[in-house]
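What you see is the complex with one protein chain gone and the rest in place.
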Amino acid sequence: MTAAVPFAHEVRVYWEDTDAGGVVFYANYLKYFERARTEWLRAAGFGQQQLRDEFGVQFMVLETALRHHAPARLDDTLRIGVAPLGAPRGARIAIAQDAWRGATRVCDGRIELACVDARSHEGTLRARRIPKPILEALFEAPPS
Amino acid sequence: MTAAVPFAHEVRVYWEDTDAGGVVFYANYLKYFERARTEWLRAAGFGQQQLRDEFGVQFMVLETALRHHAPARLDDTLRIGVAPLGAPRGARIAIAQDAWRGATRVCDGRIELACVDARSHEGTLRARRIPKPILEALFEAPPS
Amino acid sequence: MTAAVPFAHEVRVYWEDTDAGGVVFYANYLKYFERARTEWLRAAGFGQQQLRDEFGVQFMVLETALRHHAPARLDDTLRIGVAPLGAPRGARIAIAQDAWRGATRVCDGRIELACVDARSHEGTLRARRIPKPILEALFEAPPS
Partner (left out) sequence: MTAAVPFAHEVRVYWEDTDAGGVVFYANYLKYFERARTEWLRAAGFGQQQLRDEFGVQFMVLETALRHHAPARLDDTLRIGVAPLGAPRGARIAIAQDAWRGATRVCDGRIELACVDARSHEGTLRARRIPKPILEALFEAPPS
């Protein structure tokens, strides 16, 4: 058994993020969620470019499911959460994410990713096991 | 009983749509899907600005769920489908969408929307029944 | 002497393009301008991916200068113009572009590009002469 290490990252809402409704354009939560996942990996010691150069892998998004509960506006600070849903199964990992403005949860969702060969985009998709150093850094070792 | 009118809209993949993996950035499918829904409404006679000005409503995205099956690349032409999932219930409507590159389905998903007051973003969310002319244009009248 | 072949491409304003001011976010005109340049090249027989695969080149943006004259809104159709400013000098080409909503010019600008090796991003920038077939297709042959 392993327990995932939770994480949070703050983002600011800028003009670029809003739409004519005066609120954050819903698709942009996928960007916020990804920034938080990237910082979660970085906090564990792994950069996106390093994943590609050193391990030859990247995480590809397979599925996203988002629910929007409240609007966010210009200048809002949003706290983006990252919490893996259980341990990875082979190449796949599921992550629960949410966005909070103070005590209001404005959005939450679930992102499913696959670890793939970093050159997968040039041809067919090649799944790769998540490299062990990454697994060990992201998931707490169980007491034995 | 009513049957939804299906619809398709073509989009082209440009540099702006791609990411460093060489493929369409996954969040951009939400943009493609929305363009197709907008054109579906326009084909039925309703523009987005007109919805706000004439009917005082707009469609707000409540939930999105996407699955990515294959990558798309620069210059690809994608055919985006729009197919309502049953008749609307009050203010809510669910829509099945997908993206095809030739005979390959690269992405599919489900978008759930609510018809809300066009000034909802200024305060609390106010659901509104979908205006009857829109309903009649989007959903075929049953034979009686 | 050669004369450039002018070109125009239509784009539609969608929710994704707008900001909380209710108008098209100014940075998005760079996207519209690039879509039009891509279609201008395509009309001449050259796709972006083909440039990379067949000729081993891509056009990299060196400079952009935009002036915004009027706002554009949801549902607007914009006509984007492409007009090369003189013949290319070696690897460089300058293009005048503008965006029209009916008889109103909402934006105009000047984009300067360089033809570079398609793998330039991996290291230092390597300028390449614009391949002759592309030059001949984009610039009318002079009467001789």
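Here are some notes:
Chains: A, B and C, in written order; residue numbering restarts at 1 for each.
FYI, contacts are C-beta pairs under 8 Å (C-beta built on N, C-alpha and C of every residue); 3 or more make two chains touch, one makes a residue touch a chain.
Computed from a predicted structure; not experimentally measured.
For the chain that does not appear, the touching partners among the shown chains are A, B, C. When the full complex is taken into account, the listed residue touching the unshown chain is A:E34, out of A:D19, A:E34, A:D98 or A:D117. Shown as candidates are C:V61, C:A94 or C:A127; the residue that touches the absent chain is C:V61. Chain B residues in contact with the hidden partner, per the touch definition given at the top, are 15-16, 18-23, 25, 27, 73-74. Looking at chain A, the residues touching the absent chain are 12, 14-16, 31, 34-35, 38, 42, 47-50, 52, 73-75. Looking at chain C, the residues touching the absent chain are 21-23, 26-28, 30-31, 34, 58, 60-68, 70-71, 73, 121-122, 125.
Here is the rule we use: only the chains that are shown with their structure count from here on.
Because chain B and chain C carry the same sequence, their contact can be compared by residue number, and over half of the numbers here are used by both.
Between chain A and chain B the CA-based rotation angle works out to 180°, given as a multiple of 5. Chain B and chain C have centres, each the mean of its CA atoms, that are 29 Å apart.
The residues of chain A that reach two or more other chains are 21-23, 27, 73, listed in rising order.
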